[in-house]
Structure formats: C-alpha cells, structure tokens
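Step one of this worksheet: look at the structure below.
What you see is the complex with one protein chain gone and the rest in place.
Moving on, here comes chain A:
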Amino acid sequence: MTDAQNDGLRVRGLRVSFDGFTAVDGVDLDVPAGDLRFLIGPNGAGKTTLVDAVTGLVRATGSVRFGDRELLGRDVHRIARLGVGRTFQTAAVFEELTVAQNLDIAAGAGRSWWTLARRRRRLPDEVVAALDTIGLADRADHLAGTLAHGQKQWLEIGMLLVSDARLLLLDEPVAGMSHDERDATGALLETVSRDRTVVVIEHDMDFLRRFARTVTVLHAGRVLSEGTVAQVQADPRVQEVYLGHPVDAPTEA
C-alpha cells in the first residue's frame, strides 16, 4: 500500500484472440485507485477474458498498466507479486489445508527458503487480521474443504488481502450465495475497497445496484457504456443489449 495514486488500473487497446475469434476487441478501461468497479455484460462479452489478460493467464496485445508498471508480457506469478490478485468463478481454495494454512500460504509469496523450511510458530499478524475481516476466525483450524460455499469465497478474498494485493479482480463472488451471504460479501467489498482497488465481475443486478460505485458494461469484447449505476441503467445501448431493444426506439431483436 505505497502510493494510493499509483494503484489504478489503466487498460489501453486491449485485444485477445483465440484462433481467430476476438474475445476482447480493443478495450480501454480506467479504474482509479480505491474504486469499487463492477464489470457487467451478457455472456461472451469478454469479462472473464479481460481479467485473464490482466492477470497474465492469456496472451493479449495492447497495454495494461497497474500503477506505473506494464503488466502485459509478465508471468502470472510476477503479476501477482506486483499486487494484482484475482478469484475464480468456482471457489479455488486448498481444500486439504486449514483456513489458517490457506491464508498463511497466500501471505507468504516471497518468503525465503529458510522460512519455508521451518514450521509456522504462530500465525502472521496480517493472517489474524484477515481471519477477523472475513469472519472465519472461529474456523481457522478447519479444513477449507469443509467450509460452506460462501465461506470459501470469503476465504479467497481473505487470501488476496493477506497477499497484499492492491488490485482485486473478483469473478462472480456472490454466485450461488444466499441472501444473507450476499449482504455480508457486499459489506466486505466495501470495507476492502477503502484502501484497495476492487473490480467485480457480476451478473446479479440487485447486488450491483446496492454496492457498485461505478460500472463498466462490456459487449462483444468492447466497452459499451461506463458510469454510475444510474447513468448506465439509463443508457439506451445498455438496455438494447440486455433487453434486446432500446426502450424508446424499438428494433428487431
């Protein structure tokens, strides 16, 4: 958490193609530091591919800058060490390890071999703090595989917190969650975004209306609209994509 001004995401002309199919087609995107940005769009709009490109999972052209560093062309684990963390649509915690062990591993990239070769005497402070933040302090010694679905997602977010990610890219964090779990997750995201930048891919419009600070709508690999929730909702192009026709200018579906 060095210079908050440096923790913004700046994407220019991003393009990702798979065998001739262009999944992301020249996206420009600015997420200022400290934003809680929702990324929405119909299936196949390129939301997840965009995150894949930013985190180094797929090859892309264009430019992705996080702070003053160019991310494109770096290895996945190098990008992660620069402070860019992500989650996946399906919770991917280490089920055979305890909650505390999951967090300890997440906190430990860059540990020396000497530290790695020894036992953990006690939990690092940031792990203890994260256990409280994600509400799993009483489950610290349980295997992550025994957690409920929502708790696994929180654990994943906690893992990003302790890894000192300053940009969090969350892929459908509330999918499959109950109502209460969604509320808790939204509150958690608001807390997290106080000193970090958060980008959320989400389909749940109700969740979006309640927690999004800003919204970017992707469609067919391009940015369709961007702004506050109200601005985006009022955009006829967005209505066309989501409803099949603009409200006041009907066209064929």
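By definition in this document, a contact is a pair of C-beta atoms (placed from the backbone, for glycine too) under 8 Å apart; a residue touches a chain by one contact, two chains touch by 3 or more; residues count from 1.
Here, contacts and distances are computed from a predicted model.
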item: Name under which UniProt lists the unshown chain, selected from "Peptidoglycan glycosyltransferase MrdB", "4-hydroxy-2-oxovalerate aldolase", "Peptide/nickel transport system permease protein" or "Urea ABC transporter membrane protein"; value: "Urea ABC transporter membrane protein"
item: Option from A:134, A:201 or A:238 whose C-beta touches the chain left out; value: A:134
item: Among A:12, A:59 or A:120, residue touching the chain not depicted; value: A:120
item: Option touching the unshown chain, where A:49, A:185, A:214 or A:239 are the choices; value: A:185
item: Residue, one of A:159, A:201, A:218 or A:238, that touches the chain absent here; value: A:159
item: Missing-chain contacts mapped onto chain A; value: 55, 75-77, 80-81, 85-86, 88, 91-97, 101-102, 104-106, 108-111, 113, 115-120, 132-142, 145-150, 152, 154, 159, 163, 176, 178, 180-181, 183-185, 187-188, 191
